[in-house]
Structures are given as C-alpha cells and as structure tokens.
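First the structure, in the form of structure tokens, and then the observations on it.
Complex shown without one protein chain; remaining protein chains in place.
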Amino acid sequence: MIIIMKLGASKQNIDNVLGIIRTNGLEPHLSDGKEVTIIGVIGDKTRLMNQNLEIVDGVERIVSVTESYKLANKKFHPEKTVVKVGNTSIGGDEFTIMSGPCAVESEKQVLETAQAIKKCGAQILRGGAYKPRTSPYSFQGLEEDGLRLMKAAREATGLAIVCEVTSLAAIGTAVKYVDMLQIGARNMQNFYLLKEAGKTGLPVLLKRGLSATIDEWLNAAEYIMSEGNQNVVLCERGIRTFETATRNTLDISAIPVIRTKSHLPVIVDPSHATGVRDYVAPLAKCAVAAGADGLMIETHPCPEKALSDGPQSLTFAQFDTLCNELRPYIALSGKKF
Amino acid sequence: MIIIMKLGASKQNIDNVLGIIRTNGLEPHLSDGKEVTIIGVIGDKTRLMNQNLEIVDGVERIVSVTESYKLANKKFHPEKTVVKVGNTSIGGDEFTIMSGPCAVESEKQVLETAQAIKKCGAQILRGGAYKPRTSPYSFQGLEEDGLRLMKAAREATGLAIVCEVTSLAAIGTAVKYVDMLQIGARNMQNFYLLKEAGKTGLPVLLKRGLSATIDEWLNAAEYIMSEGNQNVVLCERGIRTFETATRNTLDISAIPVIRTKSHLPVIVDPSHATGVRDYVAPLAKCAVAAGADGLMIETHPCPEKALSDGPQSLTFAQFDTLCNELRPYIALSGKKF
Amino acid sequence: MIIIMKLGASKQNIDNVLGIIRTNGLEPHLSDGKEVTIIGVIGDKTRLMNQNLEIVDGVERIVSVTESYKLANKKFHPEKTVVKVGNTSIGGDEFTIMSGPCAVESEKQVLETAQAIKKCGAQILRGGAYKPRTSPYSFQGLEEDGLRLMKAAREATGLAIVCEVTSLAAIGTAVKYVDMLQIGARNMQNFYLLKEAGKTGLPVLLKRGLSATIDEWLNAAEYIMSEGNQNVVLCERGIRTFETATRNTLDISAIPVIRTKSHLPVIVDPSHATGVRDYVAPLAKCAVAAGADGLMIETHPCPEKALSDGPQSLTFAQFDTLCNELRPYIALSGKKF
Partner (left out) sequence: MIIIMKLGASKQNIDNVLGIIRTNGLEPHLSDGKEVTIIGVIGDKTRLMNQNLEIVDGVERIVSVTESYKLANKKFHPEKTVVKVGNTSIGGDEFTIMSGPCAVESEKQVLETAQAIKKCGAQILRGGAYKPRTSPYSFQGLEEDGLRLMKAAREATGLAIVCEVTSLAAIGTAVKYVDMLQIGARNMQNFYLLKEAGKTGLPVLLKRGLSATIDEWLNAAEYIMSEGNQNVVLCERGIRTFETATRNTLDISAIPVIRTKSHLPVIVDPSHATGVRDYVAPLAKCAVAAGADGLMIETHPCPEKALSDGPQSLTFAQFDTLCNELRPYIALSGKKF
C-alpha cells in the first residue's frame, strides 16, 4: 500500500500517519520529496483495512499495490487450471464448445438441439430453466421441468449440461440434474449466490457483469473459490458501453488480460455480446484467435419461434457451418476440437 | 410496435410480415415509401412477443413504441405515489432524510448515530446488516444481530429503519425488524429477490444498478409491483462511467426523467455516488434542487474507524451543518423538513 | 512517481531500475517488502519522461503522483481566478448567465434574443456562427456574417458575446468581433486550436469533451494557458454514457471536483447536457446548488423553427421564468445576479 501525502502536509500529519502504521504492526518507508511525500507500507495490509487512511489529515490518496483476490491470482497459482465438467474438461488441450437454446421450451426442442450440436462436436449443452428477464411479463423459464428435460437430453447424448441458477432454491434443485452451474451477468455480484454455488462443489461458469471491471470479476470468482471450490470458468459476454450497434460491446481484450492475471479458464459468449446472429460467426473466430478456452453459442431448432433471444440464435445448419469454419482457427491456437 | 423493412425488401417479404401480424390477431398499417417501407402494428404487442420479427426475411429493425413497465408508468398512473414508512412517508409534502452508517458495527455506534441524526431532523435510520462487498475478505456485516441493534435504535428514538437484504433468508429475517427493505445496486436485476421483496408487502427502497438504464430500473420496480406491492421508492446512487475522479457518476438528470416517466418517489444517495466526503454536501443540495423527494447520507460517530465506506461518511457535526444548509433549498423546492 | 516491481522481480531487475533513476539525476527510495518492492522517485519526474519504465524488466506498473497540469492546478495557484469578459466577469461575486441561440440565423433572431435575455439579467450573448454538426448535410452556420450579426447585437445591448471557433481561420475572423472564444466539446483535444486560441489573449470558454476525464480537461486548459493566456473558463456540458434517456449525462460532480483541483471558473450548459427542454430548468438549479460560477442556456424566439438544437431551446417566456426561479438559489450560493 502506498500513501501519497498532500502537498504541504505538515510534519505532524506525516508523523501521525507513520504512527498509525506502526501501531498496526507494520513498517512504513518514507520518501520525502520537495513536492510530495510518499509512504510505502510493507507487510500484511489487511491490518490497515479499517483505518480509512484516505481521510486522515494530510493524506491525498491511497494506491493499492496488491490485488485483493488471492486464490484466483496467477501470481500465487502460476499453473493453469483445468476444470472437469461431466466427461469433458475446460482449460486443457481441448477447445470447448457449449451450445443450446437460451431457454428450455420443450422436450423436442432440447433433444433435437442436443443431437444436432453433438453431431457438430460440441461437448456441453446449455439451456436456461430459470430466466432472468428485464420485464416481469416476459417468459421466465420452465424451472425444474426444464432441468428435467436437460437431464434427459444428457442421458440421450452423453453431453454435459450447464444451467443458470438465480437463487438458493434453484441451486438446491439444479444440483440434482446438472454438471455445471452458471451464474449469469446480472448476478455476478450477488455474493450470497456466489458463496452458495461455491459450497456445492460443482464447476461454476461465471459470466462477467455488464459493468464489472476485470478485477471485480476475479473478486467474484474469489467468492466461489473461498468456499473451497476451485472449479471456476470465466465467461466474457460483452460489457455495457455507449455503442448501440451491438447489444453489448464484446471486450475481447479481456482474454489476454485474464491470461496475465489469473490461472482460470476463460470462454467467450458472442451471442449475448452482440445480440445479432450475423455477428456471431466473426466474433467466435476472434475469440479463438484471442486465445479463449471455449465458446458458448446459442442455437435453436427454429430461432423465429424462440421464446427468448431468438434474434441471436443460430440454426443448426448455421452452427454446423460455424464449427467447421472454426476448426482451422482452433488448430492454429494449439487446441484440439 | 414499428417494423422497418430493409431497403429493397421484396413484396413477398412485406406480405409475409403482414401475414404474421394478421395471424396473431393484430392490424398492420403499411407506409410504403420510395426508400423504405414501414409497418406500424396497432394493438396488444405482447401477442407478437415470441415471433422474433427481427430475423424474418426483409426486416431491418423493430422499434418499440410503448414501455414494457405498466404499474410503474406515469402514463397509466398519473398521480404521484406517497409511500408510508413507519411514522413518516416519502413522496409527499415532507422531504425525507435517511442517514446512518454503511454497516452496523455495535450497539453504541447505532444508538449514538440514531440520536444524532434524529436531532438534525432525519426521519429514517439506515444501517447495513448484510453487506455486499467486492472482496470476500472484507467485513460482511453482523446479519441478524445487526438487525436487532437497528430495531433497538428504532425503539429508543422512534425513527423508522431501512436495511438492505441480499437473499431470501435475509428477507425472512428482516421482516421481523425493519420498516423498509433496501435492494442494493448490485441486486437491482436479481429478479428473484425483487419478487420476494414484493411479496412481503413492506416498502422497498430500490437502488439503481451501476449500469442500469432508467428503463431497466423501472422494469425492476415493476417486478416488485407485479407482486401486488406498490410501495416502491427509487434511489439514484451513481452510474459507472469512464470518469475516475469520483467513485461513480451521479446521474442527476435521472430525477427529472423519472418525474416524467413514473409516479414513484425518487431519492438520491450522494455518499455512494461520489465515495468522497467533501463532495457529499454540494451534491445533496443538487439533489434537492433537481426535485428529489429525499436523500440518503452516510454518517458515522468516527468515520476514520468505520468498517465500511468510512471515507464517504460524514461526522455528526458535518451532518448537522449539512441539514441546516439544506433547509432553504428544501423550502424552495416546495417541501417541508 | 512510484514504480511497483513485479512479484519475484530479481535483485538485478531492481538494481537496473535504481540505476536508470540515478543516471537521470534523481533519487530513488526503495521499499522492499516480502510480497512486493516499491521504488519512490523524488524530484523532477520529467527527466524520466522518455525512459518508458513500464516495459523495463521486472516492472509491474508506474503510478503517477503529481498532475501534469501546473498552471491550471490549484496546488500552485490557490487563489480563484476571475475572468473578465467585456463589461462583466466570470468567477467572482456575480453569477453569470450566457444565453442565445445554438446557431445565428438572422439579424432579427439575434437582436430579439439579445434584448430578451438582457431584460432577464443575462450578461453574455451566445450564438454559433461556425457549427460543428454530425452530418455534413446539416446547417453549418453563417460564418463571418453570423459574427457580424452578433457584434451588432452587442452594440445594441451592451451584452458581451461568445462564439465558437473551429479552425485557425475562424479564430482569425472571430477576434475582430467577439469578447470570448468558445472551444466546443468536439475540439477539446484539438491541441492546435487550443494553442491558437491561447495566443489571441482573449478569454476562452473551454467545453468538456464528450469522453474527456477531468484530468484531460484540465490538461486542455493547460494548452491554452501555456501560451500565456490565463483567461480560461471551463464548461461542463455532459459526458457520454450508456444512458439514452438524455442526450448526454450531466456530470454535476465535476463542479466540486474542479473546485478541488483548479482555480479556474466553471459553468454548466444544461441545454446540451440533456437535449430536452423540460430538463433544462431543474438541471440549471442543480448547477447553482453545486456551486457553478454560471450557466449557458439556449434560447430562441421560436424553438420550433430553430435551424439547430430547437428541441433543447427555451422560449423567451420560459427563460424569463427560469431566471426568476434561479435568483433565490443564486442568493443561497453566495453570488449576485
């Protein structure tokens, strides 16, 4: 931690800050300049956590030197994490493609989709049973019935399944059916839900919040991991900016940034990032080129009739074409598919 | 709903869209121009909700004409709502000031604060018992013990109390103690929590999400109201932008915008909006001048020792000065305090 | 300047950085911790400006301690600046209201407006002769003819006049007519134009760029001031965010932030900030309450017929009402009007 003193801070101000630091069992390092005085604090800064040095007389600002997340931090865990999900794993040699409808609607829809995506090589079936929708009057999901249909599709195809959970009750139900829990963008800082998901021990797909910084996202992962569950996969799905040509702005730079800061696998969801079917294919290629570990892509037997997010869903034919187009990019990235 | 056709959409494309509209029992109005064809749809657009017209051949884009929120919409409820909380009410003739610590820490802290703010004229005591914190290693709140302390302060002073809830379990506990539930910014689109808060029938203070548009915020209020609970108070607390001189950017324009779009009361939290103690007073005056129904301001007996958000908390003396400075602004705005 | 070394930076890395600092005639202060090493640099950091320490081996990041603007910085010029414009001044005891049309259209329009706003107490007439418009097919301004009309209105009423300049040629013409040059939001980082405006010695109204941080804004002022011209007035006019209910988002917190960082006067333009006539009055009151030195408000004899920005312009009657409503707020803020 670095404390930057105000221009003209008095000797008494400086001595007071040095005193607070020493009282808390830490060692201050004073750099006393003509214009400005800097105090470096070495040691366990959590000891100063509740000292609110920002408002002590003579202090201009505090600069944090170390990240608050530890378990998700590459500095302390340099080796890349591989997360096992059903019979497949994410973050290793294999490139992972998750696909399926935004919302589970019927047995026929889910089963057809599972079979179609399996034929293309996808390893994980996605499908929402608990849908967070902007308006209370939109379709809210089939809940446990939806989970049941997902499990049936898994039994029929051998695909692993991932479903979003939005409450403790949904987690309690989902653990009976799914291979992986998904925490959606709107719940990325629902810390209560993160801890409960962590306690299940199941792998968790953690989507980035619409306005979450990468540091906040890794701190959200830390909530799950601090419950003893290291099986976290991050998913970049677009952030909110002023640009309206796409529903959100895919922050593709997040992939190399995460690689630098964390050992956790990271995948990309180009369907939610753009909200436009025609942009899914070019952005899926981008994600591979940027070094992502996988993709999440929405598909539907008949996007025109989808109860949620139809405009961004691919048909099976489009998905098949895309998977074939992705293969050489995946090979270039050093992964198998 | 308005459907804008692509330049060069064929007659068949147009007839197909007209057909879909008529099949769903609605009446299309065709405006056929040289450059572009527009189709207006009159009637209950929810009938077209799952038709995904955006991806029908020849369609360029869809423009929504009516808002999806109804109960929160001023168009259908022109009279302003007044929400009763304990012995006070928000949205009527009186200007409401809520104050107290970010987090409940001890009996002494809460009681002293309650007495101090009451003396200044504040009507509602705030205090967090369930704290959503970015890092799992920060202080997370006293939970039910904190609620108990808040209730004791209420009994001692007669102030109404408001506490944040972050889970169904927290709601279940809080209803035994508080006059008003608070849904925090990070949970603004935790739709499950919104519905559960709605079911309690207690007044709900709904903070705006960091990246929520005003329309999304009003849709979140709609979730609470659609459970039969009309007692919703909105709270602007800053949105996330590129500017880093303040923790968030107070969107003061939201006050007159909400006045135009909704009948719900709206208050402002300048403490969280800026994160800086020195900016709280000028922005509190702004809020009054913009026409807000109230303020939420953090205070602490000793901000330097606060376990959460100390740097933005006022001392009792600062709060007293501020309340006095606010009185003439409140009088100008036509309210009493 | 503070250099934060990477976790595990070698002794050789650290010695190398220390060497670079000493070679440039500066003194490093080493804080060597268990987890991280920090090096504070005391003295004139411009000596290290081209050393790019960010990419020296072992360096994690650089933290700047002092601001790059000096002339605009309150630390070095604690006394507030008052800028004289024609017969009035901005930043002193008087509250300044600038008003007039977005674009100068005709002699009648300008003269009527000047007379109307003068009657309400406004001190400065605004009016655009060089209009930066998003589309090349929109009205681009009357250029020198427009300036001539502005000058005539000034002679008829005694009001000072301010006009936007968008090129060196425009500056060359404008100096013959106006009391104050305006640099618009889109040109805030047109550094060439800033320097040329500085050279004229005329007072300059510097609008904040749509995506400019407050630090960048003050650095833009520094460009003008570094040409020997200290007569700079800042104008907050909204920043670009994700919210679309208003054209821009008025960053009202910028007023107290500027007060803390700079000695320059700062005014607010609620017309451009919102783009909506109905929101101008509440936000004008906000600006006064936040401590602004003045306001810029668009008026037009007939907003429905305005060639630019009609929807945000007030009629004379609306402007008169607003000025009367503002008086008590101005009195509370300790200014005269």
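Note that the chains are named A, B and C in the order they appear, and that numbering of residues resets to 1 at the start of each chain.
The criterion applied here is as follows: a residue touches a chain if its C-beta (ideal position, glycine included) is under 8 Å from a C-beta of that chain, and two chains touch if they have at least 3 such contacts.
All of these numbers come straight from a predicted model, not from anything done at the bench.
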item	value
Sole contact to the chain not displayed, among A:Glu112, A:Asp251 or A:Asp320	A:Asp251
Of C:Ser138, C:Thr260 or C:Asn324, the residue in touch with the unshown chain	C:Ser138
Positions on chain A contacted by the hidden chain, ascending	211, 213-215, 239, 241-246, 249-257, 260-261, 273-274, 278-279, 282-283, 285-286, 288-291, 328-329, 332
Residues belonging to chain C that touch the chain removed from view	46, 49-52, 54-56, 68-69, 130, 132-139, 166-170, 186-187, 189-193, 195, 209-211, 216, 219, 222-223, 226, 240, 277, 303-307, 310-311
Missing-partner contacts on chain B, residue numbers	2, 4, 7, 29-36, 38, 40, 42-43, 63, 65-66, 75, 240-242, 244
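Heads up, the rule we're going with is that only the chains that are shown with their structure count from here on.
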item	value
Innermost chain, taking as reference the mean of every protein Cα atom displayed	B
Chain B and chain C: spacing of chain centres that average the CA atoms, whole Å	31
Rounded Å distance between chain A and chain C, as computed from the means of their C-alpha atoms	38
Inter-chain centre distance, chain A versus chain B - centres from mean C-alpha coordinates, in Å	26
Multi-partner residues of chain B (each touching 2 or more other chains)	211
